[in-house]
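Heads up: the structure comes next, in structure tokens.
Omission of a single protein chain aside, the complex is shown with its protein chains in their original locations.
Each chain carries a letter (A, B and C) given by its place in the written order, and its residues are counted from 1.
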Amino acid sequence: MAKALSEMEVAKFLKSSLKEWTFEDNSIKRDVKFKTFVEAFSFITTIAMEAEKMDHHPNWSNSYNKVKIALTTDSEKSVTQLDFDLATIIDSTYEKYMQGVK
Amino acid sequence: MAKALSEMEVAKFLKSSLKEWTFEDNSIKRDVKFKTFVEAFSFITTIAMEAEKMDHHPNWSNSYNKVKIALTTDSEKSVTQLDFDLATIIDSTYEKYMQGVK
Amino acid sequence: MAKALSEMEVAKFLKSSLKEWTFEDNSIKRDVKFKTFVEAFSFITTIAMEAEKMDHHPNWSNSYNKVKIALTTDSEKSVTQLDFDLATIIDSTYEKYMQGVK
Partner (left out) sequence: MAKALSEMEVAKFLKSSLKEWTFEDNSIKRDVKFKTFVEAFSFITTIAMEAEKMDHHPNWSNSYNKVKIALTTDSEKSVTQLDFDLATIIDSTYEKYMQGVK
């Protein structure tokens, strides 16, 4: 069971590793943007598969080429290591898309 | 080009055909729920393909087994026939899932 | 580690539980059919997510509304319990589609 992290622990991890994420409403959040809906949806599919495999799912929304992501651990009503793990996968997946579309 | 519909036209269509939808913030809205994330995501994939084909895309969010959908036509800053068409596809797709999981 | 099953064990399981499957070339096989490509692809997405979660993946092909599936366990060069498990998920998923599209 992932355990709740203090605000200070979250802030530290965001500063060192998840630089594009913010902490708000008990969630860590990142917005990403693509060229097209198809590209955004291909990213969404990748993250959906990774999330299902971890049994830890994002709260997210999509409008055309934009995806807003919020991660939290419901059972802890807080951010946990699970959220950091999923955020790290999201970052590396998005990085690949950005390199691919240069 | 789809043309903006009056609030009265939208209200009438919702009452006659899109009974599960509400009208709010220049959008028609419906929330749907599934048993699992995998089922929700399979529904999302179906709608994504239909939306891309129509070149008319939803504003939507997902949390585990729940999907919230809002449809509007950006170019008109209003609801148009395109939104009714996509909502009709969404309803018939959701209906199939609900029959399938009885 | 899933262990290789004898031809007799496979035949028995197919007869009792996986009635739509055949055993051929060290794989168990089933072909399924949908109304449209979108429906076939929604099914494919569901199975892809389940397969990734199990870390056990099908050999499959798709032509429009048709999907041909072959399951085997590479490490054993044979059918194992993993294939039965994935086949059972495939059957119950397909069943839902068929109920949904009646």
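As a working rule, contacts are C-beta pairs under 8 Å (C-beta built on N, C-alpha and C of every residue); 3 or more make two chains touch, one makes a residue touch a chain.
Note that this is a predicted model, so its numbers are computed, not measured.
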Absent-chain contact - pick from B:A48, B:I69 or B:I90: B:A48
Absent-chain contact - pick from C:L14, C:V32 or C:A51: C:A51
Hidden partner chain, residues of chain C it touches: 37-38, 41, 44-45, 48, 51-52, 57-64
Sites on chain A contacted by the missing partner chain, in the whole complex: 38-39, 41-43, 45-46, 49-50, 95-102
Chain B residues touching the omitted chain (full complex): 45, 48-49, 52-53
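To be clear about the criterion, only the chains that are shown with their structure count from here on.
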Turn needed to bring chain A onto chain B - CA fit, degrees, nearest 5: 180
Same or different contact residues where chain C meets its copy chain A, judged by the half mark: same
Separation of chain A from chain C, taking each centre as the mean of its C-alpha atoms, in whole Å: 32
Where chain B touches two or more other chains, by residue: 38, 41, 45
